[in-house]
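One protein chain is absent from this view; the other protein chains keep their places.
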Amino acid sequence: MMYWDLFDPPYKDRNPKPRTTGITMIIDKGLSPSETRNLLKLNAAFIDLIKLAFGTLCLYKPQTLVTKINLVKKHGIRLYPGGTFIELAYWRHKTTDLLPWLSDLGFEWLEISDGTLTISPKERSALIGEARQFGFQVITEVGKKETADQLSWAAIVQQVKLDLADGAAWVIIEARESGAGIGIYNQQGQLQKDMIAFLGDCLPLSQVIWEAPLKRQQAELITIFGPNVNLGNIPPAEAMALEALRLGLRSDTWKQALTK
Amino acid sequence: MMYWDLFDPPYKDRNPKPRTTGITMIIDKGLSPSETRNLLKLNAAFIDLIKLAFGTLCLYKPQTLVTKINLVKKHGIRLYPGGTFIELAYWRHKTTDLLPWLSDLGFEWLEISDGTLTISPKERSALIGEARQFGFQVITEVGKKETADQLSWAAIVQQVKLDLADGAAWVIIEARESGAGIGIYNQQGQLQKDMIAFLGDCLPLSQVIWEAPLKRQQAELITIFGPNVNLGNIPPAEAMALEALRLGLRSDTWKQALTK
Partner (left out) sequence: MMYWDLFDPPYKDRNPKPRTTGITMIIDKGLSPSETRNLLKLNAAFIDLIKLAFGTLCLYKPQTLVTKINLVKKHGIRLYPGGTFIELAYWRHKTTDLLPWLSDLGFEWLEISDGTLTISPKERSALIGEARQFGFQVITEVGKKETADQLSWAAIVQQVKLDLADGAAWVIIEARESGAGIGIYNQQGQLQKDMIAFLGDCLPLSQVIWEAPLKRQQAELITIFGPNVNLGNIPPAEAMALEALRLGLRSDTWKQALTK
């Protein structure tokens, strides 16, 4: 008998896998296959995507990548290279060589971003097209990694819409690993409420993944958008804690249900 | 030959297990059985209690819970559901169904709290009684999870005494996972020294567990109350580092021995 048979959690309309909304994307800064197996043992049902952080893909032995890709695929999860990896490949004019190689390894998803490089909208569109021609599903990311280079709210909305028109499955709103001074977060990592209200009004939320590395950020976004908000850059050790937040099994989100 | 045969650590009157004072309680946000095994391999002698954080218990397969309970029991450690889990059950009026189920799984300890819910002293007392009737040993927790709702010093003392009179084995002083803006810590996570002096005077320290997630907090409480202070919400990766603090094997606590 499961606990679930005995009572409902505060929020019970959590989408089951496979899902297109309610995505949890984990940031992986170097989990061994055995550590990945440990993560999945408890959390496979809570995780949809695992991103190999920035350019760490270059630091793996190919056989280890194959092992990790197949391991997570068995649990209905997709492993994909961080956007910085593709930016590096683009910078070296090597995407035509690298994309088939990634496909041969077993990758099925790619992230396309311009967090570090300057890439024109036309070039970006062409890169998304190239990735899709090679058979990849594409996630894009909007936002710059430097606090000094942040995009205007309108520019974010425009780019998200262009990417979706180009066939992106989801668009990630950049917040890095730190979640401070970037995108929807101020220097202290607090959610800019007017900005999130604006973006929430203008964007198709089922196709937007908010990077939200900190617990407070996850709790606020769940409070605003509900248990099936798409969240990314979740540290592996926080996967179960995030699922608890989504379902109201932690004070930070449960208390909203109590005051209703 | 052990290092211990060669010389004494700065603080050598650390209680051995099984102990009633000098408790270390670990917060577990989702360790797999294999990760739990790794934790115990080095730290079994340093750990007394492991708490399944907030309502994460709901996210486990029952068989995994049984595996974890039995695994830690073999090392003289008790796994127990976080207080939020019992608050959720109480809120759904399901404690009568759930307590026997928890007992069947192998749980022997429960935490009873009102960190999120408002529960009257009379109801709290009845809930402690119900848990004890079902055969559980009870740990209670005193304190509110919201910074705005903090209890007065006198109210904390009163509730601790009531809980002990109701048969609680230990009472935890709430500080959450963050250790900031809650209970004995100010917004910056610093110990409120006048408050701790007051509570130290009024409370039976052998039955109080201070949540102290941050190293600085652990070091200060050990400096004030000695190596056998009861500490909780210790991250798993900090178990050995805390034991080093207790014994004066780290500068933060050793330096007190040097200046004596």
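Letters A and B mark the chains in the order given here, with residues in each chain numbered from 1 onward.
Assume contacts are C-beta pairs under 8 Å (C-beta built on N, C-alpha and C of every residue); 3 or more make two chains touch, one makes a residue touch a chain.
Small disclaimer: the values here were computed from a predicted structure and weren't measured.
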Option from A:51, A:145 or A:250 whose C-beta touches the chain left out: A:145
Residues of subunit B in contact with the chain not shown: 1-4, 6-10, 34, 37-39, 41-43, 46, 215, 237-241, 243-244, 247, 249-251, 254-255, 258
Those residues of subunit A which, in the complete complex, touch the missing chain: 29-35, 53-62, 64, 84-85, 88-89, 91-92, 94, 97-98, 101, 115-117, 145-146, 177
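Here is the rule we go by: only the chains that are shown with their structure count from here on.
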Centroid spacing, where centroids are CA-atom means, of subunit A and subunit B in whole angstrom: 34
